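The other protein chains are all here in position, but one chain of the complex has been omitted.
The letters A and B name the chains in turn, as written, and every chain counts its residues from 1.
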Amino acid sequence: MDVLALLEFYILYPSFFVMIIFPGLIFALIVLLYTIWFERKIAAKVQMRFGPLYASKRSGGFLQLVADAMKFVFSEIIVPEQVNSTLFALGPVLYLLVSLLPLAAIPLSTIPPTGSVLSMYFHEFYDPNVGTGIMAAVVSNYSLLIVLALEAVTPVFVLFTAWVTNNRFALLGAVREGLLSVSYDVLLIMASLSLAIEFHTLDVAKIVEAPIPGFVANPFAAFLFLVGMLIGTGRFPFDIVEAESELVAGPYTEYSGLLFVLSMGGSYIGTFAYSILFADLFLGGWQPFTGYYGMIFTVFKAILVLMFAVFMRSVYGRYRIDQALRGSWKYLFPLALLSIVIGGVVGIWIR
Amino acid sequence: MDKVNKIKEYEKKNPFRLFADHVSAVATGLKYTFKPTRITLQYPEEALLLPNGYRGMLRLYKDICIGCTLCALVCPADAMKMATEQGKKYPMINYGRCVFCGFCVDICPVDALRETGMHDAAFQNRRELVFDPDKFNADFQQEMPTGKTVRRVKAIIDENKGIKYEPADN
Partner (left out) sequence: MTSRPEELLPEGGMGVEVVPVSGELNVGPQHPGAGHMRILVKLNGDIIEDVDLDVGYVHRSVEKLCENRNYIHLIPLVERPAILDSIHMNLGYILAVEKILGVQAPERAQYLRSFSAEVNRIASHLYGLGILTVFLGHSTGFMWGFGDREVWVEILQALTGARVTNSYIIPGGVRRDLGGAIIEMTNKALDYTERKLKDWKSMVLNNPVIRARLENVGVMSRENAVRWGAVGPNLRGSGVYYDVRKMEPYAAYDKLDFEIPVYKEGDGFARTLVRFEEIEQSMKMIRQILKEIPEGPILTDRFLNQIPPTRRKKWLEEQRRVVFPGYYASFRPPKGEATSMVEAGRGELLYYVISDGSAHPYRVRMITPSYRLIYVFKELVKGSRYADLVSIYGSLDYFPPEADR
């Protein structure tokens, strides 16, 4: 009994639980599979097809992606001759891990002092800013900054994967990623910042606990964040880095087998992490639930956002790189400035 | 000159319409999400019954054939050759070469060649693709699971769905 309690303590320990089980590594990989399944399925609906069907026909091909994943795991990884094979293998792995990292600082729910399974961690994960325990791997007063900083690192690893593969298409894709990352990071940071100004805090948990959700408080920031998220993770209509018809697969051209899955998975998991942050900042996060239910509710909202992001594939083509850059600097950047002003002005009343 | 008047210019992109265009594109996408019009033929379960007059595999009626060699002469792909059996000429066909143009059927003066609606066929090797007059004389039939596993359907053009598949009688 004692051992069980100890086990329960360690498994449910927020830092471990959030990063590894839910919504971290294991859940994120499941989400990854089913996002792709959903993406294919919904695109098929729009496109007069059935999409994946024959793996578990009764549930509409629900197991197709599991089958695909198994196939990829066992398929050969081809390493080009003139690359450093260690770095070649390391690229996608690091990319996936780094896109998972932002989850560490995103609060998912509150921990009530009593009455919940999580209550035993109340004191350890106490956030004095909000006045309650926070379900997050790392509790910090500056969680927004940490999340944004960690997310800003991911493009480096896209460049890294492209660089080590030594392929011209990959390099072109990397250049595009480099150009884009500057523009979308600005949008994301400014959108988040305007909320921070509006709610006078850099603590995501406090923004969630604020009386009005960010979506109502600053709709411009919500829009900018959504667009920035689409650009940042290469979802349509900003699938510019991997542009299939031009760059084959962009930075991941040379990858095959499991490494290809990891490199593709990185962008989906990045989208997932951004979606959780979006749900927290703009959709009211776990409100009005707490504890477990709050966590599930936050992730549920995030998955809705994720579904919207992948639905864009069936509606849009892709912009050109210069159009995306011009759009983000010429139209969205002034909008971002406006949203900061709105944040400052509305913030006077929110206090 | 009225030619010049017919040269049109398209309406330039209006920045105010931009948002509405985005919305209408997404709305169209959503419309198809909730009311999908699927035209996929689920092939192994549903097999298409080809319409009357479809130029599928051919069949020889040996007793009618007069051995005039017109079919071999008109064949654009040299798929049809004449074989001599007991002093009489009959066509034989190599389906590896046949392009299913149906010229031989149309030119046969006694209608000894007919098209069948059969098109899906599988062969073990290329030799099997060559049908000698005796093999050519029979209706081409390959074992095909029928009944529950394979439904015979026919394609029907529908004004709402594009193409829909209705169960065929046979």
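Descriptive notes on the structure:
The rule we apply is simple: contacts are C-beta pairs under 8 Å (C-beta built on N, C-alpha and C of every residue); 3 or more make two chains touch, one makes a residue touch a chain.
As the structure is a prediction and not an experimental result, all values here were calculated from the model.
Touch with the chain that is not drawn comes from one residue among A:P237, A:P251 or A:G285, which is A:P237.
Touch with the chain omitted from the figure is made, among B:A83, B:C101, B:V130 or B:V150, by B:C101.
Checked against the hidden chain, the listed residues B:L70, B:I93 or B:V153 yield one contact partner: B:L70. Contact residues of subunit B toward the unshown chain are 3-4, 6-10, 13, 18, 21-22, 24-25, 27-29, 31-32, 39, 51-55, 68, 70, 73-77, 99-103, 106-109, 111, 115, 155, 157-163.
The set of subunit A residues touching the chain not shown comprises 43, 46-49, 168-169, 172, 236-237, 239-240, 243-246, 248, 313-323.
The working rule: only the chains that are shown with their structure count from here on.
Residues 42, 45-50, 53, 311, 314-316 of subunit A are the ones that touch subunit B when the two sit in their complex.
The touching residues of subunit B, counted against subunit A in their complex, run 25-26, 28-29, 32-33, 36-40, 42, 162.
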